[in-house]
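With one protein chain withheld, the remaining protein chains of the complex are depicted in position.
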Amino acid sequence: MKSRIILFILGFVIWCLLSWVPDWQHMVVGVFVAALVAFLTGDLFIQRPHVLKHPQRYFYFFFQYVPIFLWEIIKANIEVAYRVAHPALPIRPGIVKVKTILKSDTALTFLANSITLTPGTLSVDIDTKKSVLYVHWIYVKTEDTEEATKIIVARFEKILKRIFD
Amino acid sequence: MKIIRWFLGAALLIGIVSLIIIKPFPFLFYQNLPHVGFLGRALYIIILACFLTLYRIWKGPTGADRIVAVDILGIMIVGLCAVLTISTGRSWYIDIGIAWALQSFISTLALSKYLEGRDFDE
Partner (left out) sequence: MSDIIGLILISVGLLFDVFGCLGLVRLPDVYNRLQAATKCVTLGTCSILMGTFIIVGFCAAGIKALLCILFILLTSPVAAHAIARGAHRSGVKLCKESVVDRYTEDKEGEL
């Protein structure tokens, strides 16, 4: 029930943004549509609604995760542009294995998205039983699991654990 | 041999881009638009990038290459719609962009399921 209310509010906000500037006719139709969507797909979307209650998680998300994420995206783009434009193609690709300590699905999704958009790495598969990620790396610096974990995962793991667990 | 090919490709690409920047071809526009000097060139550069992805769709050795190229083409069309929004001043082009982004995401997921060789209901 709680997750359905959250989904209803989210859908209503997105409806209002899509029909900008909102007047009351749009709002009435939006209430019905958001209620229908929340009734049909409510239990699929949010598994643990109690996480959303703490305000310090939003603070960490917007002031610690988002700036690091944007900075890493810009660095990744410049690095990829350098590798593509270089005449000799300086790549040394391979798939390495990294470990993670995160448990919940949302945190793992955000970790995989961050790995995909940061310099030189792309997440290929997640094994939730062994808590292991397989990561394709465009320039393999080390083949060892521990060192690869330290290089790839460690900078996001601490922040994401504080936000989502 | 490799370095000669690199020089030829770089010269071709820089030549096409500088041709676009110096003198854009007059087709594709049916009226006088406010920003047409810069934004018309921007449209032509996005169309050039779309032709690069079309090369990969035509030539790709496996099916996965083609699916990657179709996904990238879908994301780039969204940028084309945004540029068209500014240059024509009609706000419904960005609606096409949103719908195209969501639909391209769903079709990419379906195609990758097909590539994996599983049923759709899993």
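A few points about this structure:
Read from first to last, the chains carry the letters A and B; within each, the first residue is number 1.
What we mean here is this: a contact is a pair of C-beta atoms (placed from the backbone, for glycine too) under 8 Å apart; a residue touches a chain by one contact, two chains touch by 3 or more.
These numbers were taken from a predicted model, which means no experiment stands behind them.
Screening A:Ile6, A:Val31, A:Val51 or A:Val140 for touch with the missing chain picks out A:Val140. When the whole complex is considered, the residue among A:Ile6, A:Ala35 or A:Ala76 that touches the unshown chain is A:Ala76. Although one chain is hidden here, its contacts on chain B can still be listed: residues 13, 17, 38-39, 42, 45-46, 48-50, 52-53, 55-56, 62-65, 67-69, 71-72, 75-76, 78-79, 82-83, 85-86, 91, 93-95, 97-98, 101-102, 105, 108-109, 112-117. Residues of chain A in contact with the chain left out of this view: 14, 17-18, 20-21, 73-74, 76-77, 80-81, 83-85, 89, 91-97, 109, 112-113, 116-117, 120-125, 134, 136, 138, 140, 143.
Methods note: only the chains that are shown with their structure count from here on.
Taking the mean of the C-alpha atoms as each chain's centre, chain A and chain B sit 25 Å apart. Contacts from chain B toward chain A in the complex involve residues 2-3, 6, 98. On chain A, the positions that touch chain B within their shared complex are 18, 87-88.
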